[in-house]
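Note that one protein chain of the assembly has been removed; the remaining protein chains are unaltered in position.
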Amino acid sequence: MRIDSVDKLNHWREKCLKKRAAQKRKVLVCLGPGCLASGSDEILGELKKILSEKKIKGVSVESIKKTGCHGLCARGPLVVIEPEGIFYSRVKKSNVAEIVETTLEKGELVEKLLYKDPSDEQTIVDYKKIPFYARQQRISLRNVGQIDPDDIDDYIASGGYSALARALNGMKPQEVIDEISRSGLRGRGGGGFPTGRKWATCAGIDSDIRYVLCNGDEGDPGAFMDRCIMEGDPHSVLEGMIICAYAVGSREGYIYVREEYPLAVVNLQKAIDAAHERGLLGENIMGSGFTYDARISRGGGAFVCGESSALMKSVAGEIGEPRAKYIRSVVRGLHDKPTVLNNVETFATVPVIINKGGDWFASIGTETSTGTKAFSLAGKVCNTGLIEVPMGISLREIIYDIGGGIPEGREFKAVQTGGPSGGCLPADKLNLPVDFDTLTEAGSMMGSGGMIVMDNRTCMVDVARYFLNFLVSESCGKCVPCREGLYQLHGLCVKICEGKAVEESLALMERLSKVIQTASLCGLGQSGPNPFVSTVSYFRDEYLAHIRDEKCPAGICRDLITYTINDKCTGCLACIEVCPVDAITGEKKIKHVLDQEKCTQCGSCYAVCKFEAVDIE
Amino acid sequence: MVHITINGKVIKATEGEMLLSVIRRHGIEIPALCHHEAIEPTGNCRLCMVEITREEWDGWKKHVTSCLYPVEEGLIVSTHTPDVIEIRKTILDLQLANCPDSEVIQKMAEEYGIYKTSYEVVPEGDNCIMCYACTRICEVLGRSAISAVGRGHRKEIAPPFGAEPPDCIGCLACAQICPTDVIPWTDRDNTRTIWDRKFELISCKECGRQTIAREFADYLIEKRNIPREYFEICDNCKRSELARKMGEIVARAQEVAI
Amino acid sequence: MTQQDVTRLQGIFGRNPREPGSLIAVLQDIQREFHYLPREALSETAKALEVPLSKVYSAATFYSAFSLTPRGENIIRVCKGTACHIKGADLLLDQLESGLGIKPGETTPDLKYTIEVVNCVGACAMAPVMIVNAKYHGNVPCNRALRLVKKA
Partner (left out) sequence: MKFRFEVNPSLCTGCRTCELACAFAHAQNQKPGRSRIYPLAYEPDKYVPVACLQCDDAACVKSCMFDALKRNEVTGAVELDRERCIKCMACVAACPFGCALLDDVQDEIVKCDLCGGNPACATFCPTKALAYKKI
């Protein structure tokens, strides 16, 4: 069915909604990255098998909906039953038959799979009432975890492509740009550049060709929002891109997806094909006479390709080495033509702004950081998962109210935001409002939205070493401050972790960091020292403990710690089995012995011991 | 024509020119390792960084590589501020750790008061400073026989698969342009060896002296439509030949006169 | 290269526009079909797309998705994203390295296993994460790492 007018889109939506209403219940199975890693594909298979064999009134195989990330990955695999919103967590394959019988057939609840609030042991049935969800406001993630990403009609039924219809019919390109400018939307990829201004610049340049590109190279380790959007709601990205193309006068573009996200490529391609078939992408979109086409460009596994000029080189088939951007890529971008490059979340937000208005969006969040922002919450926090919150919310609310605090009753130590370009913020910054400018002022940055919580079993020197190591191998290797500077900074950091550094090293590292920040060619180098700079300013004592006392307070740096087995050892053999260097010997039910000569301090024994019989010193 | 201020002096420059050439033309010395007029600037070495500002920037400044920054009306440039010197010093310090044996780097570092690197010397380093001059000149030549290989700190300049480069024509442009003289080559008898590949050198038909690589000549003959015979004799013998021919003309003229 | 390989290669060239801009896409297709980039395939790519061989080689070594050596039947990818790092990804690697006798990036001599380290696979909520072939495993305790591999 080709949709060649706004009326047709509305009719088609009505039809899709009717078809949807025919199903009494919907069973949503989350196939987001988290749930998939917990085996949700097996749940889906089992559910399909059982429902195809069974006859239940108002429920069939058609009732199963495989969705993208629902959010609360920590409790995965998740199965949600609509319209009630019954939230079943940690579902096993063996539970599926019970869910079908009890809930789908009898309309009763499977108590043991329901969410229990850790604070008061209260059972919560409807996921919307779980604090993790209740505190969120979803705009860019509006459909993620709710719709079937492979079904364009599911997107249309949820109001999809109505913003595009609105823009193409009755809005001039400039009006679209004005609406985006009014919304105050800033780029969600990390830089926070005003989206409206970027579009206006591109539209204002005299050129026969303009490109609209989507940056799906979510390279920051610890971030997976864009992955979830591309996998779980690919049409929202496409719709945003088409609206942008209409606003700036572009006829073609690319979605650059990183190599590590094969499912995102598959789902986006399906979305592109489906949109083509419906007449929502390609020639004469919705009969308006406007033409825009988008293709997928797959990355090759290089973090630096998240940088705009490197990304454009990669799209053009070259190696991703950034160029100096004294002329910005919005002026001279892909194939030297004016190019708008926005990230996935930014584009996914655009349709909502067009539908609800820039003023509405600007009323959410803070004055300079409007709207909401998606974050991936990971690390040492109870409710790891995907969230979206209004800008200006405090770190504390995110980590404690939504995230449920630190597991095993440990102490919060730091939160890392902004990936390798960001920094680590300590406990006394927990009340800071989360917005672009505040985080930058505090020595970190918003970044694309990865938020990794660290507890007292995380060594901050080790974290700096980790990021520097990452950057040394991910630097493109073109300019000296980044290639040689980060290499030396990393080397000095390793020395600290090994207890072989002198105190003067810190001053040298700080001086070097400053030069790397000012003299590097692209953003990777310019922000490369940030993880070191922020940790050394907030956790200097920890650095000094490594240097002066040759101690790692968190018990992580292998050269500065020793493991010993204490009398709590029950002789269970677990550590012997796991020790990669066979340093532990002993027999069943007899206290094991650790040979310090052989021990490499990897900590595997500590990780597997269930009796707290391994001590770290 | 645009007007810029360099170190307090107003200077006229042509639109499209890069800052570095204007600065150097006015006798101000700025170090640079990856810059060469025959190749496009890329900004690898970062030594030519200068500080720029504008009246309307209200005190805000930024650091840019002058080799890549086009002149703009009203630009205010400072070439030797403490920050700029700190950048150059640090970069030379880093380069000295990277290639402690390079005389070029040693000399440049000494000019900035660095005699020994503050950093750990990079193990297994050579004198390559990754300026890409060699790969860029090879590309200008239209061959691209060598390229940057790998990524990050392990990046190196090498021919494909580290083997004899099939597209090399033995012209030596890479070795000649290399600022730290790190590309090894030899000419022995009538054989040139570079990147482990051997090339036949043309021997002068008259005196036997070696000139350029046969493949290089073939490339020029084909690309630039130069007669093949021009390359068969060395420049010495060609001059003698010209003298002989001119002598013949003189002799003939004298005969006629007599 | 066998005749069959040449045919596969021609198929890849046929699917992509024959222009320098297709370089990365072609290399990705070769990597997917052959599980590595054979030397002859790179030479053929250079000819087919009219790109200097050095640039093909440069791209093949710049992007970490490409491998110039044959990889194992089973690819084990250990995520070393930030969340995985602080939740003990190194322990998984210790187990795999000692259990299989190879380091990340290497392949066992019998070509059965290859260990790869990935910067982040975007499943941070389930850290530490390990992918055996296409199957994701979340919250992997170190003493389960080898068992998951042997099960593949």
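For clarity, chains are labelled A, B and C in written order, and residue numbers in each chain start from 1.
Following the convention adopted for this analysis, a residue touches a chain if its C-beta (ideal position, glycine included) is under 8 Å from a C-beta of that chain, and two chains touch if they have at least 3 such contacts.
Quick caveat, the model's predicted, so the values are computed rather than measured.
Trainee: So which shown chains sit in contact with the chain we cannot see?
Mentor: Answer for the hidden chain's contacts among shown chains: B.
Trainee: Of the listed residues B:7, B:78 or B:211, which contacts the missing chain in the full complex?
Mentor: B:211
Trainee: For chain B, enumerate the residues touching the unshown chain of the complex.
Mentor: 36-38, 137, 140-142, 171-173, 176-177, 202, 211-212, 216-217, 220, 223-227, 229-231, 233-244, 246-250, 253-254
FYI, only the chains that are shown with their structure count from here on.
Trainee: If you connect every pair of chains that touch, what shape comes out? Choose line, ring, star, complete or other.
Mentor: Topology of the interface graph: complete, with all chain pairs in contact.
Trainee: Counting C-beta pairs in contact, which comes out ahead: A-C or A-B?
Mentor: Answer to which pair has more contacts is A-C.
Trainee: Greatest Cα-centroid separation from chain C: which chain?
Mentor: Here the answer is chain B, farthest from chain C.
Trainee: Roughly how many whole angstrom separate the Cα centroids of chain B and chain C?
Mentor: Their C-alpha centroids are separated by 38 Å.
Trainee: Chain A to chain B: how many Å between their CA centres?
Mentor: Spacing between the chain centres: roughly 45 Å.
Trainee: Approximately how many whole Å separate the CA-defined centres of chain A and chain C?
Mentor: Distance between chain centres, rounded to whole Å: 23 Å.
Trainee: Can you list the chain A residues in contact with two or more other chains?
Mentor: 302, 319, 474, 476
Trainee: Counting only residues that touch at least 2 other chains, which ones in chain B make the list?
Mentor: Only 148, 150-151 qualify.
Trainee: Show which residues of chain B lie in contact with chain C when the two form their complex.
Mentor: So the residues of chain B in touch with chain C come to 135, 143-151, 159-161, 165-167.
Trainee: Quick one: which bits of chain B touch chain A in the complex? Just the residue numbers, please.
Mentor: 42-46, 49, 63-65, 68-70, 83, 86-87, 90-91, 94-95, 97-98, 118-120, 122, 129-130, 132, 148, 150-155
Trainee: What residues on chain A touch chain C, complex-wise?
Mentor: Counting only chain A, the residues touching chain C are 33-34, 36-38, 73-74, 76, 218-224, 227, 259-261, 297-303, 314, 316-320, 376-380, 384-386, 416, 419, 450, 452, 454, 458, 463, 466-467, 470, 474, 476, 574, 577-578, 580-581, 600, 602-604, 607-608.
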